[in-house]
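Here we show just some of the chains, and they stay where they sit in the whole.
Chain naming follows the written order as A and B, and within any one chain the residues start at number 1.
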C-alpha cells in the first residue's frame, strides 16, 4: 500500500486537511495517509523543513511526502516533485526543499499539470494529490513535467568555527521547550575532540561543561546539553521548560568554547 | 474498505476520540477512519456545518460521515441517519443537517436502536458506530428506524440583494484568519456582472475594488478579496492575519456595492 505523508500549516480546525485526505481517498483508495504535522506556524518554512528532515528518513523507501506550506506558485516558486534518498517529495519550490536536503537532488521536476477548476485553487488538493497518484502509477517522476537543475535557495545560518569557538544558533524550540541548535554532533566531535569545553549562551549567564547521555543525568530542574535523537546539540532542563527559563529564542546564539 | 469520517467538538486531549475509534475498530475491523476535525468549538454547530459542507464532497461516494457535535438526543432533536448526494451522515437533528445541505434530503431515518448500557451514554460511541456498522452491511438505511420528512431547521443569514448592494456577512474565520463570507461566487457574478464594484466592511474604513486570483496578486501585508476553494467570497491579507488586522468577526457585515 502506498504511503503518503502530509506536512502543512493548515491547522486542524478547518476543512483543509479533510479536503486533501478526501481527495487522496478518492483518487488513491489504497493509500495509507500519515500526518507529519499540520501545526506548522503559517508560512514558517524553516520549522517545516526541520520537522520534515527529522521525519522522512523513518518512513519506508518509496514513501510520498506532500508538503503544504506556502504552496502558492509564482514565476519564481514553481510546484515541483523531487526524488531523493529513496523518497518522493511534492511541494512548492519556495526554499523549503533547499532546507530539507543537504545536497541538490538529482531528480527535480517542475510540475506541469493543468488544474480543472476556475475557482481560486488549493494546490495541495488540486495539484499535489494528482501528482502523487501519477507517481504511484509509474513509480517514477515520468510525465510530470520538465527537469529542473536547481532549487530555490534559502540558507540557514550554519555554525562557524573561529578562534577556538563554535558559533552556533538556535534553530528550533520543541513542545517541551527543549532548545535545538544547528551544532551537529559531527561538528562538535571534530572540533572539540577530547578537550575540555564550555557551552555558553545569553552572554555570560549560563554555562554547561559536559554532554549528558539522557535528561535523567541531572536532577529535575537542572540544565543540561545532549545530542538529541536528530543529532543536533540540544539545551534542555530535566522535566522543565528550557526556552522560557533560560530566555532563549530561535536565532539566539549558542557557542562552544574550548577551555585551555 | 468502508470509509468513516469523524467531525466533532471532542478535542484531542481526552479519551473521547479514542473510545469512538476503538469501537469502530472493534465493530468494523476493515474501516478506514479519517478525522475531519475534533477542534470544533464546543456546541458550535454553525462552524461544524461549514467544515462538513466543505469536506464531504471530496470523499468517495458511499463514505459514512459521523457527526459528534451536540449529540444528546431529546424529543425535539432525534438521532438520525441521512443519505444524500451519495454519502451517508449520522448525527443528531439539532439543526446541523439543515445547515450542511442546501435542500432537504430524500432519505432521512429517525434512528431506533436500543443502547445496551445503563450508564450515561456517549451517543457517538454507543449509537452512531452501530448504525455505521449496519449501513455498511446493508449498503442502505434499511432497518434503522422510521422515515422522517424534514429536518430541524436552523437558518444562517443569507446574503440579501437590495438597492444595488449585496448585503452579506462573515460566516467563518479560518486558522490563517482569512475571513469567509456567505457571498457565493454565483450570487456575486449574477449581480455584479462586469460592472465596477467595491467591497466594504467595518463602515467606511476598508474598501476592496477587485477580485484577485490568488493571495500572491498583492504584496505581502496587503488586503485582497478572492473566491476561496469553497466558492465563497473571502477577505484576506497576503501572509497576514486579516481578522485581527481588519477587526472583523463572525456575523459582521460585508457589502458589495455597485459603483456607477
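One rule holds in what follows: contacts are C-beta pairs under 8 Å (C-beta built on N, C-alpha and C of every residue); 3 or more make two chains touch, one makes a residue touch a chain.
Quick caveat, the model's predicted, so the values are computed rather than measured.
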Given 2 visible subunits, total identical subunits the whole complex contains: 3
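Going forward, only the chains that are shown with their structure count from here on.
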Superposition rotation for chain A onto chain B, Cα-based, multiple of 5°: 120
Cα-centroid distance, chain A relative to chain B, in whole angstrom: 32
Chain B-facing residues of chain A, complex: 10-23, 25-26, 29, 33, 42-43, 72, 74, 117, 119-122, 125-126
Chain B - residues contacting chain A, complex: 1, 3, 5, 12, 32, 34-40, 50-52, 54-60, 63, 174-176, 185, 213-216, 226-231, 234, 239
